[in-house]
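Notes for the one structure printed next.
Below is a slice of the complex: some chains, not all, each in place.
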Amino acid sequence: MHEPQTLVPATETKMTARDVKVFYGEKQAIKGVSIDVDMDNVTAFIGPSGCGKSTFLRTLNRMNDTVASARTEGTITLDGEDIYAPSMDVVQLRARVGMVFQKPNPFPKSIYENIAYGPRIHGLAHGKADLDVIVEKSLRRAGLWDEVKDRLHDSGTALSGGQQQRLCIGRAIAVEPEVILMDEPCSALDPIATAKIEELIHELRGRYAIVIVTHNMQQAARVSQRTAFFHLGELVEYGVTSDIFTNPKQERTKDYITGRYG
Amino acid sequence: MTATRTPTDWKSDAMRKRIARRYAAERRFKLAGLFAVLLSAAFLAFLLFTMLGNGLRGFTRTEIAVKIDFPASPLLLDPNAITDQSLANANLPMVTGETVKKALGADAEEWVSSTAWTVLRDRIKADPKILSRTETIALPASTAIDLAAKSNASPEAEAAVDRLNKAGLLSTGINWNFLSASDGTDPTQVGIWGAFKGSLLTMLVTLALSFPIGVATALYLEEYARKNWLTDIIEVSINNLAAVPSIIFGLLGLSIFLNFLHLPRSAALVGGMTLALMTMPVIVIAGRNAIKSVPPSIRDAALGIGASPVQVVFHHVLPLALPGILTGTIIGMARALGETAPLLMIGMRAFIATPPGGITDPATVLPVQIFLWSDEVSKGFVEKTSAAIIVLLVFLLAMNGLAIYLRNKFEKRW
Amino acid sequence: MTGPAILLLLAGLGAIAWVSARARALRLQTAARASGRRDAVHSLPGYHGWYVALWTLIPAAIFLAVWANVAPGLITQDVLSSPAAQSLPTDDFSRSAILGEARAIATGKQAGAFNPLSQGLVDPYKAATGKYGMAGAALALVLAFAGGAYAFTRVRPDFRARTRVERLVMAMLLIASLLAIITTLGIVASLLWESFRFFSMVNPIDFLFGTKWSPQSAAMGYGNEDAFGAVPLFWGTIFIGAIIAMIVAIPLGLMSAIYLTQYAQPRVRKWMKPILEVLAGVPTVVYGYFAALTIAPALRDFAVAIGIHSASSESALAAGLVMGVMIIPFVSSMADDSIAAVPQSMRDGSLAMGATTSETIRKVLIPAALPGVVGGVLLAVSRAIGETMIVVMAAGLSANLTLNPFASVTTVTTQIVQLLTGDQEFDSAKTLAAFALGLVLFIVTLLLNIVALRVVKKYREAYE
Amino acid sequence: GCGDQSSGGGAGGTRDQIRAVGSSTVYPFATAIAEMFVQGNPGMKSPIIESTGTGGGMKLFCAGVGAQYPDIENASRRIKKSEFEDCQKNGVKDIIEIQVGVDGLAFAEAKNGPGLKLTPKIVYEALAANPYGKGPNKAETWKDVDPSLPATPISVFGPPSTSGTRDSLAELILTKGCETDPAMKALKEKSEDEFKATCTRVREDGKYVDSGENDNLIVQKLGANPNALGVFGYSFLEENKDTLKDVTINGVEATYETVSTGKYPGARALYIYVKKAHMTAIPGLQAFLNTFASNWNPDGALTKRGMVAAPDDVRKASAETVKSLAVLDGSQLK
């Protein structure tokens, strides 16, 4: 198991959210959340079920647009650009802000095609050889290459749960995004697979801005440098991970972390 | 492995162009979809409007008011002893012709429908005392006059209409007879009720057989059958039956239901059974797709608390698959409702002037009636054909409406 | 006793059996449950009820079905031996006509006698009917009681009534699916004999591989050679049904389904889907007139305008286009259902990669929904192959082996219908050809389906 | 028991309804008679008339005697020997043949058509597959056939080869046209088969269009295509005089008189066949035949519906048959 991580002085703020509110129809799911995501630190979102972690995460790459009833207010920027501005191109935004879902969702295509999908639609590869290189590199980074290199043309759905999740991470990496959002990427995985993915997060850190939602506080402590604690759609506390876990400022955070909550 | 890639430059010109192209493709695709929907809908609208344009006139008829002086007419009837037979013997057609001539002029016999005398007969039957009075009776106009009054026809007919209009003898009313009568040979007197009832009975038989059997087959194949040669044979047979031309089902119905089982010819029962064989594969195929898309986790959940396989299916899988099954049922039944070819072989392409009383009585169905009328010599049948098509479409809409209501009711997301 | 009465009585008995068995099971089970182990009780009382009710009803019902077929014979036998029957004519048909009439009068279906002889037979008929009716009813009741009693004695707390009842349900499901095989066999059987006779007149090789179809040759008695080459018909079927109609139906149907599931408001989809389904139910005569009188002349004028002077007013294109419109719902509804059934996570996965909606649809949703889409297309092709009216009216009846869509072609089914409904005598090669065509078409589609099953089995992909 | 003699088909052992099957050409006349029969015989159920085609009807008709088999066959041609034998084999021994009328064969074109004037010879030369056995027909326009005609392309909508109307076309027009050539007459003596093939086979290159059984459709198509010629039942011409005009044959116009007297060359006999064994068993069958007989005269109801009355002597003979129920002698059939 890994040691808790120490905060690196942020060099570059990648994304900012200011007073973000999300409504599902009448119901408000996010109540004015402001957060900064930087390149060099991993940000973890924790909080009880239904507090709005996933919802907030999905506002960061506008995946909430696909939910008919969802409505977002406030400003979110990526490199200073407002991502909800009409001039913002959603397709490009999503390519720049990749996402890994809680439940692994490989396409019912071959492993190779799963990875190649993104580079193909974005025209990142020039020719087959180039694509092969991208696929190999992405699978290597996702820690899956050795396990699947001999069966790249098997279906992605034929892999075990942990492998599927790594495939999805590889798929997200393949388009070289700038930010990676992960929604409970390890909840379906055993400790070994989890450890692999955590290792991967460490490796990716610094190259990508990473946001991870997790239920597992140990995991949050292990992989993140900043932690945001959500409760009932509010951002209760946001700060350096080690502070949050050892010295929470808010009573609610403390109660949650020590399990006295609910 | 090559050197680490530089992060993608999303702002580059090439990338911008590419995105613009992709958006253009996206718009084109969406427009293509919209175009497809609108085009299909436009076809339907065109067909419907054409039918309505031609057919609505079929629901009205032109009548000529004729003053009839019964005592003076050459009718040999005793008002106190009116029977069907005495009416039949009274040579009413001739009497009607003479009376009309007397009232409207020498060439007027051609103006009233050749079956106008049945109106007189019914009046006399309803009230024998009429025989001692003079009475103005609205007689249905002949096809020529009817057409001339509604649109345009031969100059002679137009002239006659003008004359009648001037005299104020012409009236147009809703042709209730069209909804209540059955097949006949005079377009002014025919009705759709017999064929409608035949279609109704036939569809009931079809639905009662094909729906349960189709659903049972789909359930068996998807849920219980082991994957072995028998299942393969069943699967292939069903897919193949969907591709068998309907006339062949007619041949099958002829040889099995009529020649082997000796069921009555021309009956809704046999028609329904034949069409059921044709409809069943459609329901099975759609049903299997629907059952397949019920998530396995639901089955596990039910099995896990001790539901038997039969309970799992009837309590959980079937209700969830029902919308898809109903889709299959809708298109299968729609096809059966419009089918004529197989019915030909089992004797339903026939002149049947009395509405069927039950599923074993001789009957015909709406599409056959439409087909027969479309081939009639008399021009008066043109609008009747269109009117019958409207009735068929209304039937279809009602049938679909019911199924769609059910489908929407059961459509659930999980 | 009359039929409906005895059925009603049986239904009543069944209901009583259900209620009493259920009550008994409930009582016994409550006792058993109170006294001990869980597995002392097996099935719900309702299942015991059904078990006993089925035992009460099924044997009696089977008996009645048999009896209904045997009894009339016995009754007639009885009537024939009555004195009034001695004066009946010997000729079978008049005799049975009189007997039938007497029976109709006896059962109240007919008021008066058309044939005076039948009046005398009414009373013997009534007597015999009464006698055998009573006998049948009594036997049925005895059977019902025996079955019910046997089953009733088996009601015990741990009796596995549910298993038995479910076994019957399963048997019924199996029987339902066997019906498909029976129908298939029935079709083969009803085509085989006549086809055989046809092939004894016409060489099967000439039939299957001949490229000239000219049934007038045979019909008018010019001999069979060169007359029955079925290739142009099969080509016409493929040309109209599987090529032209599909060129219309697949894009329109699939794009409609895509638009409705992916782009349109749910409310629009709810309305448009059923509206499109109406297209499948418009009678084909309507399509036929539409094709023949609106589309075909327009196409011919168009063809002439672009320089194809041989264009005929009957064209494969006209029939195919209209047929394509007719089968749009087969493609659109089935595709709609299966696209809607692709899990949302697939769609999210693709969108989150930065794919546009159309890329997601083309590259992820359609491949995942392919089995359903293909199923719909197959149904559509099947429907197109079976269509006759549109072809007769718009594509004509001449069997041309041509690639020109503006030429007149004809299809297998159309020829079958024409041959069967024509005025030619039924035992000529000409009419029998209809059966042979049907059989060959049947076998061809059967083979295609076997191949399709193999292929589908190999490439079936699951996404859950 | 030996089965139930009184059961089989229908409700009960007998039918109280007349059933007729057969030709779609006779169908409209039979239905008209059915209607009049019910009106004249209140209490009788309406007969059921099926339109199956003559051939299919014969098959049903000859399948046997009994309630499940039809009583009457409507035929647009005479019964064939093979069919008669089939009947005999199945116990349908006594068949009554009644000619009920004549179906006119009319040639017509659109009102604004070129106004063709035809003769059997021209029709033959325009439509034959192999005119006079001299090789495939190359005529493209009417002018190619006869210089007096306009140069409009040949395009004829007519009955399909399965139809009885097509037989009439072959017999009444094509054969006559063909026989104008003495060589063909000689051929007839030599080889009946070859003669028939040469004289009645119709070209299949799209100039002659088989048009199904739906004559209304031909009427409509003619309206849309002024250069085309249609061949169909006389009644359709009469009903559609406002959009169509007749085409003279040998200078004779198609009118009721010319057709019924046979001056207009297209006319064929229509028959009904009745099972004698059913006469006593099916209520109303005799009355039905009587209704037919009283309506087939030149001023009768059938002619109002477009049928052409048979010549006097034929009508007289038929009326006699209805009375005497004389049975058909199979030996004279072909």
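Lettered A, B, C and D in written order, each chain numbered from 1.
Definition applied: a residue touches a chain if its C-beta (ideal position, glycine included) is under 8 Å from a C-beta of that chain, and two chains touch if they have at least 3 such contacts.
Being a predicted model, the structure only gives us computed values, none of them experimental.
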Copies per chain type over the whole complex, in label form, give A x2, B x1, C x1, D x1
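FYI, only the chains that are shown with their structure count from here on.
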Overlap of the subunit B and subunit D neighbour lists contains C
Could you put a whole-Å number on the gap between the CA centroids of subunit C and subunit D? 35
Length of the line joining the C-alpha centres of subunit A and subunit B, rounded to whole Å: 58
Multi-chain contacts in subunit A, i.e. residues touching at least two other chains, fall at 91-92, 95-96, 121-122, 175
What parts of subunit C, by residue number, touch at least two of the other chains? 289, 356, 359, 420-421
Here the pairs of chains that touch are A-B, A-C, B-C, B-D, C-D
If we count contacts the way the header does, which residues on subunit D are in touch with subunit B in the complex? 7-11, 17, 19, 21, 24, 27-28, 30-32, 34-35, 38-43, 45-52, 68, 213-216, 233, 235-236, 239-242, 301, 304-306
Any idea which subunit C residues touch subunit B in the complex? 162-163, 166, 169-170, 172-174, 176-181, 183-184, 186-187, 189-191, 251-256, 258-260, 262-264, 270, 272, 274-287, 289-290, 325, 328-330, 332-334, 337-338, 341, 356-359, 361-362, 371-372, 375, 378-379, 381-383, 385-386, 388-389, 412-413, 416-417, 420-421, 435, 438, 441-442, 445-446, 448-450, 452-453, 464
In the complex formed with subunit A, which residues of subunit B make contact? 1-2, 5, 7-8, 10, 15, 18-19, 22-23
